[in-house]
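Missing here: one protein chain of the complex. Every other protein chain is in place.
On to subunit A.
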């Protein structure tokens, strides 16, 4: 690319694309080790709650190639997990494994078997006999609703309950009201790359190659667990095959490989199988949500209420921000929201792409459609009518809110005007066709990050930051930002990521990764460029640059910072069988400055596809008799296949948010999934007249 063209924003191909397709971008499990590695296989508990009474590992220890069977009897001393509430980052707390004889959920690791090969370890694991004293367990959200409790706070430090105005009075006197309960199933991240790690020790220093989204959290967690100084832990995570929140924290593979490698004095590799990942990587907890809306006959909202109950585990208090969008999406004089948890004997909920926002908006955007139907109003117009420019709860202006433009532009491009207002109006033979719309909204965050930039005498630049690229294109956008700032061609910029030797970033998560690491890179390159311009002759130079966290940035207090969008979907429903198939989908987004048009579009359509998937397919079937996930593999836990998403497109408004950061860029990784499923559910209603309130919407609910 010519130096003169502005690299930022260009649809530059992934700079690591060639390495990836030729197999030279190693994922955690594929790294070479200094000495031959041994392989560990995790054995999971087969009760949901209880105590291990005996473990007979004699046969396993005698099996060919076996080096070690680690259980709570011989695991190293670790720091305790601590109380459910963590004052700081939950992913930096100690995560003890094999620390005692207790089983807290099905699949919790009870042993690690290490052998010369993966196959030998796996076979030997099947020979370990574990007996349990099982205890009464609680499984089933609906069955235990009476035990719901209010956590002190919800995610990102938000208030558990909020209320403005007098909702009950508004609802009682509402001219048109909706009162509906929605159910969203437990869903799983299922990144393509399974959780995997390789640990090797040199003296008292550990190098852990692991699949993680946040290098500094991984480092802190491992150090805290093993009660060792952080400086003695090096985390290496240059390529990550998807995270979606499932790799915000380190898992059993990381810690158990570290324990075993120290015990054996040689590197140990541990990868989790797809089946195991259903129990050890967190999930989007099941939710039951009640939404009540009241409006005047003109469609103006007078009250909005959103009550959420979600599953939690007894050892943590993870409450998603499921009703948080409801506090800011539509203007109404009264808005109330509540969050409650029900403790069940399962692994706890954890962030999954757009935590809370995704299931919450699935429900809210269905409810808004229900209101539009009752009002006999176009759901696009209803949304536009209730748009606000000041955050109803925070009472501060939005830094930028082009929601209405997204709706109008989307409606125009999609051909929304052709949509039949009433259901069952359009058919092709025995296929019913329907259109649906929904809103997208996601908070914009930024966190503290520092980057290091250097240039060699021959004007080749290198950027170093411990940021990870979890498949989103971080290598590429940082290359573009550095090239533009330094005035170099992108081919002369090398970006190095995913190593705790590099300056700290907040990692990839919460959609803050691009803005935080790109701003730090921008600042480092600005400083470096100044030095380059000052130097008379080509010399080696370096500089660092940083960005502050949003808590230290007044623009994040004085303005409500969000990204917006609108989803439009067309579905076809087979009247005989109830099969729902997406035909086409369009998202129009206002998401700040786009750093790379190609990778950004991929992020958005990826999110939209997951929205389709969670509305139509994804459901972990928790079997209350055992406490396991009955459909725990990818043949039965369905995610959208290619044929399910034939035509999905994302379009960006030309945008730049000067309140967000010097680049004007915002976080986009989670925006696409927010609300996306709502457009599907609403399209299904438009096609069939069947209002689905249980997600995923399966064909039996349509033909019932």
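Note that in this section a contact is a pair of C-beta atoms (placed from the backbone, for glycine too) under 8 Å apart; a residue touches a chain by one contact, two chains touch by 3 or more; residues count from 1.
We take it that contacts and distances are computed from a predicted model.
Going by its UniProt record, the hidden chain of the complex is named "Xanthine dehydrogenase family protein subunit M" among "Sarcosine oxidase subunit beta", "Xanthine dehydrogenase family protein subunit M", "ABC3 transporter permease C-terminal domain-containing protein" or "FAD-dependent oxidoreductase". Across A:6, A:126 or A:647, the single residue that touches the chain missing here is A:126.
Of the listed residues A:417, A:534 or A:704, the one in contact with the hidden chain in the full complex is A:704.
Among A:414, A:617, A:652 or A:695, the one in contact with the hidden chain is A:617. Set against the missing chain, the residues A:446, A:640 or A:687 yield one that touches it, A:640. Contact between subunit A and the unshown chain involves residues 46, 64, 119, 122-123, 126, 275, 430, 576-579, 581, 616-617, 621, 623, 625-626, 628, 630-633, 635-636, 638, 640-644, 698-700, 703-704.
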